[in-house]
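A single protein chain has been removed from this complex, and every other one stays in its place.
This part shows subunit A:
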Amino acid sequence: MATDAPARPAAPPKAPEQTAARGRGRRSRSHLGRFAVFGAPGLMVYACFVLAPVVVSVAYSLTNHNPFSPPTEFVGLRNFELLFRDEEFLQSLKVTVQLTAILVIVPNAAGLGIALLLDRKGWFYNAWRAVFFVPVVLSSVVVSLVWTRLLADDGVVNQALGRVGADPVGWLSDPGLALYSLAAIMAWQMLGFCVVVYLAGLQSVPGELLEAAAIDGAGVLARFRHVTWPLLAPALTINTVVLLITAFKAYDHIQVITNGGPGSGTTATVAFVILQTGFTANRQGYASAMALVMLVIVASAAALALKLLQRREVDL
């Protein structure tokens, strides 16, 4: 009976392109599925802990939110208007910029110098590398407590100065000096990180390039300037961006060493003022506006630094 049935027209043969396109579509869906399986948990965590707080901060920044003084009202851009007339915030911006300038330049320069000295083989140099790296792994609070004692009015540093006949210095109590003391402590802690990154960079400089330059008659300085330094560009980028972000986020050292003082705001960074405003004065709407301004500044500064420094890497 089946034989009597009119034969169905045979399906036209599939074009090879069509088959390939379907195959590509299946593969692409399969890739998408795999990406979703492995990527979704991470994306969800990122969305919950990074994106959601940013979105919530944006929403809060447009309100007068104070958890202890309801109701919360929409105030539009008023927080941002007030911010740029707020002496405390402007002072904290100034302090942050000063701290950042010191923290980006000093450990970078000193780290490069030390890395050049330690770029040799042997247990002696390995031991020194470890010595320089130890502060990096210490907690900021521990480092801060130790330095607070060392720099106290009757601390070891002033006692040493006293022995050579010098007057004690108000390292942390002199408003003109406290920020520099704080920056020096933070620079000291970050120095080891820069040293290690520069050492890694130095060890990736091909020896034959240096040899070729030497054969061409280049001296030590010329070899550094024309061979080593350009090849250290990626290390410089990493150090600069990490130091930039560290300086902008500075909070724990300040909390432990100076509490933003001496006096009102002489060492208070933007991050410190945000926490004080949000959690001590309870003005969380206003603090969110500060946090957003800080986010924009940090993101812009990091992007600019990356762009400038990476261009140098590309131009090699």
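Note that a residue touches a chain if its C-beta (ideal position, glycine included) is under 8 Å from a C-beta of that chain, and two chains touch if they have at least 3 such contacts; residues count from 1.
Keep this in mind: contacts and distances are computed from a predicted model.
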{"item": "Listed names \"Extracellular solute-binding protein\", \"Bb3-type cytochrome oxidase subunit IV\", \"Anti-sigma-K factor RskA\" or \"Peptidoglycan-associated protein\", matching UniProt entry of the absent chain", "value": "\"Extracellular solute-binding protein\""}
{"item": "From A:P107, A:P135 or A:G260, residue that would touch the chain that is not displayed", "value": "A:G260"}
{"item": "Contact residue for the chain not shown (choose from A:T148, A:Q189, A:T237 or A:T269)", "value": "A:T148"}
{"item": "Contacts of subunit A with the absent chain, listed as residue ranges", "value": "29-30, 33-34, 36-38, 40-41, 43-45, 47-49, 52, 67-70, 86-88, 148-149, 151-154, 168, 170-175, 178, 255-266, 276-284"}
